[in-house]
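One protein chain is absent from this view; the other protein chains keep their places.
For chain A:
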Amino acid sequence: MQKTAATRSPASPLAGFLLRRLGTSVLLLIGVTLVTFLLTNLVPGDPVTAALGEGPASDPATREAFIQAHGLDKPAPVQYVMYLGALLTGDLGRSLTTGQPVVADLAKAIPATIELAVAAIVLSLAVSLVLGTLAAYRRGMVTDQVLRVLTLIGLSVPTFWLALVAFYVFFLQLGVVPGSGRISPSITPPPTVTGLYTVDYLLNGDSVGFLDALAHLTLPVLVLSLFTIGLLTRFVRTSVLEVLDTDYVRAARAKGLGGWRVVSAYVLRGASLPILTVVGVAFGALLSGTVLVESVFSWPGLGSYSYNAARNLDLPGIMGVGLVVGVIYLVINLVVDLFYAILDPRVRLS
């Protein structure tokens, strides 16, 4: 069939959609920086003494040099405009806590958290699709009741407590997982390519390092996943139940299609849109909210970094984290919207 003049290229709506999204994203990110800047400046405190320590901060020359170096002598609005100007060149300033460029700090912290969060969301999704579908098919039966209790436990158990108990039991008592950190003390970190240790070890052809990094990933991921599994299982169950009552699923069954074929091709596909929304939100929460698990497992990720930045009134650090979290949610929302369009042709990107 020949294209008519009226037929628009399929790339056009996508390009337009992406451009509009980009525009609104930039505005949103500027808003994030402004709110973060205002809130951090409203907190009473002296970031100079907090960063330098009492002894050095009491020396006028050291104090003055620090203030000048970080531009803290300028009025707040000027500081903010300077920050935005530097931001355009990719400069997020220098952390008052670590003394390092915030970009360099984040370049180390973000991959560590991504490694945790991606593994946790993949595991959570896989487990909850099975459990949620099972619960829906066995609605009101013992399996459904047991799963309801289990998911409730997953949602209710405090993560910090669970992390400590799991570490105590599985490392100290049973010895089935290694100690804290991303790798064992005896293992040399891989040359940085992606920052994801498991991937970088593979790229470097280091099987010992890969297996060690994988083993260290196991328990934090399981702990992080418990809550997400509880959350997703409930959503999957609800979504599957709604789809099970639809005509097209009944028709598929009437045609004599096998159980697995009905579930995979009809039920889960139909239930995927609301599940996808929750997966996006859960993934965002995993990326930005792993501080307690990171603390227990000594995982040098975004959570640990943001906690230390907030604790020390480290304005550039806090701003950097705010921006990253903003970008994370914007990207996840964008991806979820794109998946919507792929999974449901009725959804138009425009």
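Assume a contact is a pair of C-beta atoms (placed from the backbone, for glycine too) under 8 Å apart; a residue touches a chain by one contact, two chains touch by 3 or more; residues count from 1.
Just so it is clear, contacts and distances are computed from a predicted model.
K.L.:
Given the choices "Glycine--tRNA ligase alpha subunit", "ABC transporter substrate-binding protein", "NADH-quinone oxidoreductase subunit N" or "Protein-arginine kinase", state the protein name listed in UniProt for the chain not shown.
P.N.:
"ABC transporter substrate-binding protein"
K.L.:
Among A:13, A:71, A:274 or A:300, exactly one should touch the missing chain; which is it?
P.N.:
A:300
K.L.:
Give the residue, chosen from A:164, A:241 or A:331, that touches the chain omitted from the document.
P.N.:
Touching the chain that is not displayed is residue A:164.
K.L.:
Decide which residue listed in A:62, A:194 or A:333 touches the omitted chain of the complex.
P.N.:
A:62
K.L.:
Identify the residues of chain A touching the omitted chain, counting contacts across the whole complex.
P.N.:
Output for chain A: 43-47, 49-50, 52-56, 58-59, 61-62, 64-66, 69, 97-100, 105, 108-109, 164, 167-168, 171-172, 175, 178-182, 184-189, 202, 205-212, 295-298, 300, 304-305, 311-313.
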